[in-house]
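One chain of protein is taken out of this complex; the other chains stay put.
Let's look at subunit A:
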Amino acid sequence: MADGKGTTCLMVILILGNIFGAAAGLALCALAIWVAVDEYKLYPISGVSGKDDIFAGAWIAIFTGFAFFCMCVFGILAAAMKSRALMLTYLILMLIIYIFECASCITAVTHRDYLVGNSNLVKKQMLKYYAADGDSGSRITLTWNKVMKEVECCGTDGPVDWIEYNSTFREMYGTDYPWPTHCCKRKNNYEVVNVEACKNGQNTTMFTKGCFNHIESVFSRYTWAISWYGFAVLMFMFWLLILAMVYYLIL
């Protein structure tokens, strides 16, 4: 070959880039598994509304992350063997995986905007499904109870949500309780500290901040994991593929 030294240099760069890409792909797979597992257990909020494609993006990213890993290992092989056929296979398969990963990133970030762009969707869902009958109602009720207890909050933007709007909860319990008893502070043995003061709204006996900040931060965390990290991996893979194309041309 005419420029053997240049070819060897490019081969070394390609092999190093593929090693790094394999590690990045495996990390993407692991991160997507973390999102899919949903440690904060907030999936029902997105599932009941039908806008659960953050998790669909996570599932796609599990497979594309692992596929990136496998293809980068194959790319090391193809570059070392200086074979044109193998390099072409590598390029075409990497492109297909690239397309899927793009889809995952864009889906996750778009659906995050639908879900937590503002508090309306979460508020409407809470008012409609909290304390309602049926499968959706029970899932939403359990999720909200858990959030209110752990994050120490009440309502979406605050307890005033329960007062301003009609809701399934108000229709069932509204003559007595202005808001659910999970909004009240509890002692260590899970008893409410003071039910009457909580019904009056005394801020020493109930939680007065809204839960939307927490919900929004959790979904944003999941989305940034899938979309921004996927974006970073794709930017790196773009330049790697450009180099691979150049290598193929001079092989």
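Assume a residue touches a chain if its C-beta (ideal position, glycine included) is under 8 Å from a C-beta of that chain, and two chains touch if they have at least 3 such contacts; residues count from 1.
The working rule: contacts and distances are computed from a predicted model.
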| item | value |
| --- | --- |
| Absent chain [UniProt protein name; select from "Iron-sulfur cluster assembly protein", "Uroplakin 3b", "hydroxymethylglutaryl-CoA lyase" or "Cytoplasmic tRNA 2-thiolation protein 2"] | "Uroplakin 3b" |
| Among A:Thr7, A:Ser83, A:Thr110 or A:Ser136, the residue in touch with the chain that has been omitted | A:Thr110 |
| Interface with the undisplayed chain - residues on subunit A | 91-92, 95, 98-99, 102, 105-106, 109-110, 112-114, 117-118, 120-121, 123-124, 127-128, 158-160, 163-167, 170, 174-176, 178-179, 199-203, 206, 208, 227-228, 231, 234-235, 238, 241-242, 245, 248-249 |
